[in-house]
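Sharing a structure here in structure tokens format.
With one protein chain withheld, the remaining protein chains of the complex are depicted in position.
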Amino acid sequence: MDLCGFTMSFTTAGIHGLYAVMACFMWFVSLAFSLEYMHHYKHKAQYYAFMLATFGATAGVFLSADLLTTFVFFEIMSFTSYVLVIHDESKGAMRAGETYLAVAVIGGMVMLMGLFLLYDLTGTLKIAELADACAPYAGSGRLYAAAVCMLVGFGAKAGMFPLHIWLPKAHPVAPAPASALLSGILTKAGIYGALIICCRMLAGDEHWAAAILAIGAVTMFLGAFLAVFSSNLKKTLACSSVSQIGFITVGIGIACLTNNLSEMASKGTVLHMVNHSLIKLLLFSCAGVVYMNLHKLALSDVRGWGRNKPLLGLYFAIGALTISGVPGTSGYISKTLLHESIVEVIEEMEHAGEAVWMLKGLEWIFLISGGLTFAYMSRLFFCLFIRKNRAEEVQKGYNNKMHPYMNVLSASVIALPAAAMLCIGAVYWQHHYYTWTNLKGSLTSLAIGGLLCLLLKGKDLKELKFDLEDQVYRPVLLKGLVPLLAGIASILTGLGDNFVRMLQGGLLRQIQPHEERFSPMDWLRGRRFAQRWQEIRMDVLDSANSLSFGLLMAVLGLCVFLIYLVRN
Amino acid sequence: MNGIGILIAIAIPILGGAFVPLLDFGSRRARESYVMAIVLAASVYTLSLLASGQGTSFVLYHLTSTIDITFRIDRYGSIFALLVSVLWPLASLYAFEYMSHLHKKNRFFGFYTMCFGITLGVAFAGNFITMYLFYELLTLVTVPLITHEGTREAKVAGVKYLVYSIAGATAAFIGMIAVLSHGGSLEFDVIGLGSAATPENRRLFDLAFLFMFFGFGVKSAVWPLHGWLPTAGVAPTPVTALLHAVAVVKSGVFAIGRVVYFTYDAGYLDGSFVQKVGLLFSAFTIIYGTVMAWKEMHFKKRLAYSTVSNLSYIVFAFLLVTPSGLEAGLLHMIFHGVMKIALFFVAGAVMHQSGRIYVTELRGFGKAMPVSIAVFTVASLALTGIPPLCGFLSKFAIAEAAVEESTPFAYFGIAALLISAIFTAAYLLTICIRAYFPPADFEPWSLKSVKEANWYMTLPLVLLAAAIILLGCFPGPLMRFIGGVVPAAFPGL
Amino acid sequence: MSPVQNVPAFSILILMLCGILCLVLPRTASRRLADCAIALVAAGNIALLLYFLRGADAYIYSMGEIGAPFGNELRAGMLEAAVASLFSIITLLSLMGGRAHLRSDIGRQKVNLYYISTLFLLCSMLALVYTNDLFTAYVFVEINTITACGIVMSKEDGYTLAASMRYFIMSLVGSGLFLISICILYAVTGHLLMSNIQEGVAQLYAQGQYRAPLQVAIALMGVGLSLKSALWPFSSWLPDAHSSASASSSAMLSGLVLKSFIFLMVKIFYRVIGVGIMRSHAVLDLLLVFGILGMVMGSVNALFERDIKRLLAYSSIGQIGYIFCGIGLGTSAGVAAAMVQVAVHACTKAMLFCAAGGLMDASGGSKKFRDIEGAGRRDPYAGVAFIVGTLSMVGIPFFGGFITKLSLVQAAVTVGGWRNLLSILAIITSTILTAIYYINVLAIVFRAPETAPTKASEKLREEWKKQVRLDTEYEFAIILFIILNLTIGLQSDRLMQIITTGLSMFG
Partner (left out) sequence: MTNAVTLLTISDGLSIQFASDGLGRIFLCLDTVMWILAAIYASKYKEHMKKPKQFFVFFGLTYLMLAALSMAANYLTMYLCFEFMTLLSMPMVLNDGTMESIAAARKYLMYSIFGATLGLLGFFFSAYYGTSAVFVSGGVLDAAKTAGKEGTLLVTAFISIVGFGAKAGLFPLHAWLPTAHPVAPAPASAVLSGVITKAGVLCILRIVYQVYGAAFLSGTWVQTALIVLALITVFMGSMMAYGEDLLKKRLAYSTVSQVSYVLFGVFTMNPAAVLGALLHVVYHSIIKDCLFFGAGAVIFTNHKEYVSQLRGMGKKMPVTYGCFTICSLGLIGIPPFAGFLSKWYLATGSLSEGLPVLSWLGPAVLLLSALLTAGYLLPISIQGFFPGEGEKEAEGKEAPGRMLFSMLVLAAATVLLGIFAQPLSDVMQQIAGGLF
């Protein structure tokens, strides 16, 4: 179908189809939940319109067969989702929206640049043909440039390390169903792009894979670290999304390293993406319920609210366990797959005799962040459902279960993702996943998690002072770069005008009416020595007429004659 | 029609003019009809001469063995005569109205009409001496016209004009005699120096050329010697319009054309040092003239400086010493004459009706004097070089000739042309803007006293505007008439 | 020996005779006698000129029968005849032109004396032109000096006496120097007749003897005659003398007296010392330089003048500079140019002085510009004469001035080097300056009275207008002058021929 001036092509093959279905499911659940959530919210019409628009765009992104179509829907998705973010127009929301839009637009532009370079290099943007189109240019700088640009674009949406700043800010302010979708599906769109780059364009390129792994590791650890220290319910979940994206990036990195041969890596990545979407849908829904009733999200306020709400506790527990990768849950399976793929690569590299210490480090970070995940999830669970609120009367208020905290529809709807996760866990209940080596990995991370949880239990951790965006990005960009460029531009603009003004002031100055032009004669006449000269002339004239002057001149003339003639 | 016709054509205005101060006319009407009769007779007769008498020559008097006063109608001279005889009746008609409130009309119209005859003399001169004679007489006759108003300023302008012209004429005279005494021929039908241009006296001929170039350059306002033209702006408008835009200055340029094409020939001058000097000076004057015109806020002084620059257009074209250069120069001579006289007439009309002489005081005149300002706009568009009008044609022809020459000096000339076009737009169109679009807070009643000039003044204006437009769109016949010069000036081709 | 050949001797003798007769005759008779005598002499000289024009060659006319060393000789050629006839015509016209002034200036009883000195003045000038003997030349130089001072002193007001006394002393210095140089020449060559001296000098130069005395002789000769003919450094006496004299006398002085001495200098240089020696002689450079200075300084001073006669006097210095510049160029073309200027300037300056006289009559006798305003309208003859004079001075074709400028420039251009450049520059500046002050005067003379500054001068002018008496003789003279100038202007071709052939016969 040719639309927008070029042919748009769509496909439902493989991952495209899978994720399209996932998108539909996610949207169904969140819309159903938001019926109740939005009940007493303002601008409902605007909310539902843009939710549907975002759904369309996201579906388009997943189903598109060539990168150009992907980009088209990608942009639409960015803008429509922006409206969701700033839905309740609070000051925080506006500022977060601003950051979100800036990152989205910058990411979009850089990705477009990547597309240009790629199109110029290979001549085609069809995803299917990309693999063999990029093969001849394997190591060339232009391919790397294109890939980097596209990675920046997709990475920004996915929330990878350098451009993750908008995620922790955007989700808390967005309405719960929206933030569920944001972290569930939209990040997956980013990952979808990253997947194409790594597994289609640069499959098997060590340098590229190493970079991806590095980014993945950093994101993984950073996300988890931030999550542990956040004191807001939704902010923790957002940071956990960042961390989970880190896990998936590592998976992609491994897949790219092994040139798509390692089946475990690719299966693990896909499975983990699915798991993460469902988990975030579940957890954010729970957070939504909490916000729906209390309109507060800070952990200190919400503490102890869920003590007498067993159903909510169950849902939250399922989510927490899956995300921490406790054996038996689908989370465990995907994490183990990823972990095993790393171990497999290490052995292979050891076998080939290359340096392996880097991958070993990666494995350890994998395990530690797994532990951290378990730590903050359990902290949430304990805070929400186990511990009592510090203030007695608040706790009493929470306890008396007079009105239902969520109606039947939303309860059943939230149940769906939980059920889906459990059955995935069940489907993969084959034995070989539970061999000792696999179990050892997850148990070590759980142990670390438990240890940390004990350490931090009871203490209220304060917010991290350091915030990458406010300290680094905004000052560099707004205070440094923009004024500099603005200065250059104003000099350039002013060039023409100042030149003309300088000319008119100096060389071409117009002689105003009745302005006396300087005339040398008048000046001379006015001078003092002019009168003096007049008198001198009168005396000279009088003397000139006297006889003596005549004789003097005659004598002088005679002398000149004689001297001159005698000489020659 | 033997040569005597030329003498009659020249004699009618000179004698007619001479009698004007002597006869005492009953009324203004009588004098005007007499003067107009004389001028019309002379111009009609001249035009008939141009049509029929091409090539006839007439020796009036043998001054010495080698020098005599001869008249000849050749194509080059007849172009200048055509311009003058067409514009003089218009200028006279204009002058009747303009001079209505000035004193000493008899004397003014006497000299004014004599000047017509003398200019025709310059045009029809057969050799250098005759042209020099009429050239000098032209100076003497125009001095009283400049000092007509008798104010101190006018006297200073008159003396300055006299000094410049006499100096120029003498320098030219010396150059002429140098050429004559070294074997060059002063007759205009003998082209070039021929055998006389031997290598050893080449330096002397160069010096003679420079003397003549700067001698006649005074009248054609080449840069260092242009001082008199702006100061002569104080003269009454018919004088500045006709003399300092058409007759006097054009005779200077006409004489330079004679020197370049008829005394020296293309073979001698092409690529020579003197040509470079000439091109350089004229190109610089083009720029100098327009820049000064932009700086000057006095209406007539601004137009005078614009004349300084436009004259150097013609000098530059002549000095390219190619057939297309000659044609371009002549074309601009005619077109500039028509355009500039229109501009001066408008300046005169504004001054006559409202007494305003500075450019900044012309706000809102578009409504007060619609016809004059409309003609002014047409003329300034033409002078700026907007295509359909005639100014563009001559500018294009000059640029084409310069491009054909393709030497660094020629390119400097083109650059000068363009810069001057920009400045012309600057100093003329801003006046039109002020006149037509006064600011919102402008009270129209302040111009209530200013009315459009009567038909004496507006008729010439309208005719000139029509001429500008017609010459711009249908220059065919005129360009063919000018084309006839090339075989005369370039016998080889 | 056709009868015409003895015209030179007869004209000198007749003038002497009539001069003496005038002493005794009553006023009107002496006036008529003087006029007739001058007219007769003029006719004689014109006949002689026609005789030469028919192709006769120059001849020596020995006075009396005595032999060479003691006898006296006259030499007449075409140039001498032309100059002599011109001088006599102009003297006649000046007398007629200035007649009205004679009555008012000189008073009744002294008019005879005036006529005597005029006749003797003309006689001495013709003698200088024709003489071929140095000592005779000295004698007539002395007579010339005395008579010239006579006609200046005749006006008898305090200022004129002082001016003429100053003129007299300076002239005597000049003639003294002239006498010394003649003595040296006589001592060196032993002869007094020009042709013999020339041979003597040629021999001396050939043998290289007496180089220094000869140089001194030439130098003194040059200074003496330059002083008499008012070359610039020696001309400080001229402005007072010529401006204070009455109209006819200043006309004669400016027009003729100066020119006669120049003619004598040319004759001595070319006939006594010889063309060969003179061609490269250093004195010519001096004459050229002083000539150029004269041209410029004369015009500059005239520019600042506010009195019409002084202005004309200074303009004479300028024109004399022209002549000496021509001589100084050294070539025959240069001398021819000088001779043309002599002829043209004589006519023009005489006419201008007579016209000035007329203008002064029309403005109550005052010479100041303030009063002369509009005088040209009151006395049209003077006005027209002034116009013709200005046009000629400025050098408009059809008038005399043009041919002088033409010939001088032609001469200057053929001469190479610094002379060429210097003279051309001088010509340009002097032409400009001349044009300025003449046309300035013209403007003043013809300015319409309305613009005159004060009411009072208005009434004054009205009466002056009434005073102008119809003086037929004066008008007749002015008309003749104008005709003379126009003929010189138009017939310049024939004038040039006469001069060139005259010069070729000269040596």
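Lettered A, B and C in written order, each chain numbered from 1.
In this text, a contact is a pair of C-beta atoms (placed from the backbone, for glycine too) under 8 Å apart; a residue touches a chain by one contact, two chains touch by 3 or more.
Keep in mind it's a predicted model, so treat the numbers as computed, not measured.
Student: Touched by the hidden chain, which of the shown chains?
Tutor: Across the whole assembly, the hidden chain touches A, B.
Student: Out of B:L47, B:I357 or B:A426, which is the one that touches the chain we can't see?
Tutor: In the complete complex, the chain left out is touched by residue B:A426.
Student: Out of A:L454, A:A486 or A:C559, point to the residue that touches the absent chain in the complete complex.
Tutor: With A:L454, A:A486 or A:C559 as choices, the missing chain is touched by A:A486.
Student: Using the definition of touch stated at the top, determine which of B:D68, B:E400 or B:E452 touches the missing chain.
Tutor: Among B:D68, B:E400 or B:E452, only B:E400 touches the chain that is not shown.
Student: For the full complex, which residue in A:E75, A:D205 or A:E340 touches the chain that was left out?
Tutor: A:E75
Student: Which of B:G117, B:P144 or B:P475 touches the chain that is not shown?
Tutor: Among B:G117, B:P144 or B:P475, only B:P475 touches the chain that is not shown.
Student: Considering the whole complex, not just the chains shown, which residues of chain B touch the missing one?
Tutor: With respect to the unshown chain, the touching residues of chain B are 381, 384-388, 393, 396, 399-400, 402-404, 406, 411, 414, 418, 421-422, 425-426, 429-430, 433, 436-441, 472-476, 479.
Student: Please give every residue of chain A in contact with the chain that is not shown.
Tutor: Residue positions of chain A that touch the missing chain: 2-6, 71-72, 75-76, 79, 86, 89-91, 94, 97, 101, 105-106, 109-110, 112-113, 116-117, 119-120, 482, 485-486, 488-490, 492-493, 495-497, 500.
Simple rule for what comes next: only the chains that are shown with their structure count from here on.
Student: Looking at A-C and A-B, which pair shares more C-beta contacts?
Tutor: A-C is joined by more C-beta pairs in contact.
Student: Using mean C-alpha positions as chain centres, tell me how far chain B is from chain C in Å, no decimals.
Tutor: 44
Student: Please work out the Cα centroid separation of chain A and chain C, and write it as a whole number of Å.
Tutor: Each chain's C-alpha centroid was found; their separation is 111 Å.
Student: Counting only Cα atoms for the centres, state how far chain A is from chain B in Å.
Tutor: Going by mean C-alpha positions, chain A sits 75 Å from chain B.
Student: Where on chain C is chain B touching in the complex?
Tutor: 391, 394-398, 402-403, 405-406, 409-410, 413-414, 424, 427-428, 431-432, 435-436, 439-440, 443, 448, 450-451, 490, 492-493, 496
Student: Give every residue of chain A touching chain B within the complex, in rising order.
Tutor: Those in contact with chain B are residues 507-513.
Student: Residues of chain A touching chain C in their complex?
Tutor: These residues of chain A touch chain C: 537, 544-545, 547, 549-551, 553-554, 556-558, 560-562, 564-566, 568.
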